[in-house]
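The following block contains the structure, expressed as structure tokens.
Left out: one protein chain. Kept in place: all the others.
Take a look at subunit A:
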Amino acid sequence: MQKISVLLFLVWVCFLFYAGIALFTSGFLLTRLELTNHSSCQEPPGPGPLPWRSQGEPGACWMASRFSRVVLVLIDALRFDFAQPQRSHVPGEPSVSLPFLGKLGFLQRILESQPHHARLYQSKADPPTTTMQRLKALTTGSLPTFIDAGSNFASYAIVEDNLIKQLSSAGRRVVFMGDDTWKDLFPGAFSQAFFFSSFNVRDLHTVDNGIMEHLYPTMDTGEWDVLIAHFLGVDHCGHKHGPHHPEMAKKLSQMDQVIQGIVERLGNDTLLVVIGDHGMTKSGDHGGDSELETSAALFLYSPTALFLRPPPQEPEVVPQISLVPTLALLLGLPIPFGNIGEVMAELFSVVEDSQPHSSALGQATALYLNAQQVFRFLHTYSAAAQDLQVKEFHRLNNLFSKASADYLRLLQSPQGAEAALQTVITELQEFLRGVRAMCIESWARFSLVRMAGGAALLAAACFLCLLIAQWATSPDFHLPPLLLIPVAWGLAGIVACAGLLATTELKLDPVVVGAVAAVGSVLHILWKAWVGWGSKRPLAALLPVPRPILLLLLIRFAAFFSDSFVVAEARAIRFLLGSLILLLVAQLHWEGKLLPPKLLAVPRIGFPAPAGPSGHRGTHALGLGVGLLLCIRLAGLFHRCPEETPACHSSPWLSPLASMVGGRAKNLWYGACVGALVALFAAVRLWLRRHGNLRSPEPTVLFVRWGLPLMVLGTAAYWALASGADEAPPRLRALVAGASAVLPRAVAGLAASGLLLLLWRPVTVLAKATTTTGAPRIRTVLTPFSGPPTSQADLDYVVPQIYRHMQEEIRGRLERTKSQGPLTVAAYQLGSVYSAAMVTALTLLAFPLLLLHAERISLVFLLLFLQSFLLLHLLAAGIPITTPGPFTVPWQAVSAWALMAAQTFYSTGHQPVFPTIHWHAAFVGFPEGHGSSTWLPALLVGANTFASHLLFADSGLCSGSLHPPQASHGLEGVRPQVHF
């Protein structure tokens, strides 16, 4: 009963935390209202007749079409400088040879030989720079917001008006080949399609080879109007190897050949667009808003002359979504309804009659149509949602009226001055840019009410954990009544909320209902605490934290309110952890526990103190402190730089071994990683052996003896395969692929079975009952598993109880069996009865988590184990031998544990931002991808991201007591709000 109620209590606390987090995130992750209106050919974008040269031509919609066909080559993650020639940017410095520079040689040749036919632009993508968001932007001309970033791997069909929809409703044949994200975004929109799975980022060639198999045959048949080819190899190469790898050079050269092949097959009425949807960072990731991630290449080419003027010295910078209205008008389609991009006016200079006047008029017309469409969208949007700024909206309104009046006046008297036309163009461009800026500002706004509510709920839940932890120490503490009333209140909250929503006929939001239930259940307890507290007890008794520790915790808390400290959080945590450790050592000394008391006596005694065991203990504690500092410093070498600090260099050790080029260095590193693995295993085994836990014939012990080495072997073999998979001879490819799928699963399976075994038989104690008649019987004793103590001192306190319990049990059994003769009971290895089980569980958990990380992170894991071992010993040195009353965890231990979890989070190469999530963890054990299931990859990636917290929460139990679950859970619950 007690167990069940504790479990239920934990479930309730979990619910409180999750409800709070859900409420917070629902306000924090941005959303934008999606309009389902569509532009159509018959309906002009604004009042009045369609402008100049728009009517009377066949196939013309808003504007006469210039091209009847388009080939859109989308090269994922084609960063702008990938299209740059091989030269150093800084004059005077020697030319650097980077693998990605100058590989698109055909592009460069065509730019130089046909300056009026081809043009290279630097296109600026809006964040988030993830592929699905970019695809949405590139077809709708809108700004996908953050909430879409969360649904990247479960993409849904686009409901807004978009280019593909316009194309298919105009009866154009759209042929697609490449990334299968398009299948979900535009279901049934293509006349012909060849989809290839995009999820496996380790596979560089399947998608690209598939496209190339179909590309030229399809082009030659001519049964298409728009051909879209989405290549993924460059992006996957970035994820797997980074841009500075020879593989990237090969991939880019391949793309160059593809473009050359397409250009040779282009007809005169066809436009070629080569575009990268986003860039990539130095390490090959993307998703954020850094310069390298948002700059992408955009290349336009047409066999007929397209541009009036030769290209400028430096390629022009255009927003990425400019492509949408430009393509729509060039193809003679209506601009998608929700587009806020600005046409690239240069492309609408009419080339055949070379009068400067008519070219400017062409540009102005395109811009005017575009502005009309944007104006219409703006009005519809502001009627549907109230999140645009009123003042700015009015300003833009006036700007548009003025510009359109000017334009219409010019149409009346077409022989007007060119200067007037230029003014109109500038005005229209100013309007379009203003709208874009306003939209970016408006759609990046948070729901403060929900965020505050979520944060308050989380704070209340933390406070509740604190209260319960305090109450639980009192003798008249009963959990069940404490549970029933909140449940009743919570249910009442749900009913009230549902009733309220039903009467007001609002949509039932599960997040709000859950939050109301959580608030209802927690309010009662808080009220009771408030009343029961009274004025008798001081408030300080609630928080029995030693003052220096409280200061450290407050500093950590306050750091979240400073942007600079959030960026430097990894360093700040190491600093605080180091301070905490030095503080612990200094406190030991201050309390006189570091040195024998005689040394500290008044110096008149004059005798050297005898070097006793306590003196040895003093240097021991000092050594522990220094060792811990050293561990922290070494773990700090594994750091990934936040994107806000461009001058900082990430540690190269965080990348997988597969991305290394040198064979010798790779082998050395592989040796070091396996060494770390073996050291980890050997240390655990040695520790267990030293405490005698390897003697009993328990299945758990057998597993530790034989299962763990197997896991080490499996992990090492998997690493060998993963780091050298590309170098394997072709004959063995299938074998390698099979093994790299089987090995991680086998290790995870072994770990899971070991954990289950441990749960079933946690105790590895050998007990001997010897009767006087001889014949020793060996049996193991199962004691209730109620939480391990920290130190030898506590074991001294706990062990006799267990011994007594055993004695009683065996005596009772003997009385039942009426066995004769006096009995002596001997039990071994009781000293480590709890910690052995915990250490085993920890090791078992560590191995699968280790597999999810890059190979060299194993060194960090080794440091992690060493660090927690040293810290436990240091803490144990400070705990008095006899602890009266119920066992409590010192605050130093909990704070140090939380800090260490955060520190390891950073030193395993994570950052609390989306782009640095380790997606490749989803492919450990599943090299072919997961098909359509999303929960398993989500689980793997989540385990990778929160590995350090999982391990430290688990090992937190190691330092725990009768009620550490609340404490460690409280910390765990607080953490996620930090990571969003």
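The working rule: a contact is a pair of C-beta atoms (placed from the backbone, for glycine too) under 8 Å apart; a residue touches a chain by one contact, two chains touch by 3 or more; residues count from 1.
As a convention for this text, contacts and distances are computed from a predicted model.
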Among "Phosphatidylinositol glycan anchor biosynthesis class F", "Glutaredoxin-related protein 5, mitochondrial", "Geranylgeranyl transferase type-2 subunit alpha 1" or "alanine transaminase", UniProt-listed name of the chain not shown: "Phosphatidylinositol glycan anchor biosynthesis class F"
Touch with the omitted chain, as defined above, among A:83, A:572 or A:901: A:572
Options A:264, A:314 or A:563, residue touching the unrepresented chain: A:563
Residues of subunit A in contact with the chain not shown: 562-565, 567-568, 571-572, 574-575, 578-579, 582, 589-592, 595, 599-604, 609, 626, 629-630, 632-633, 636
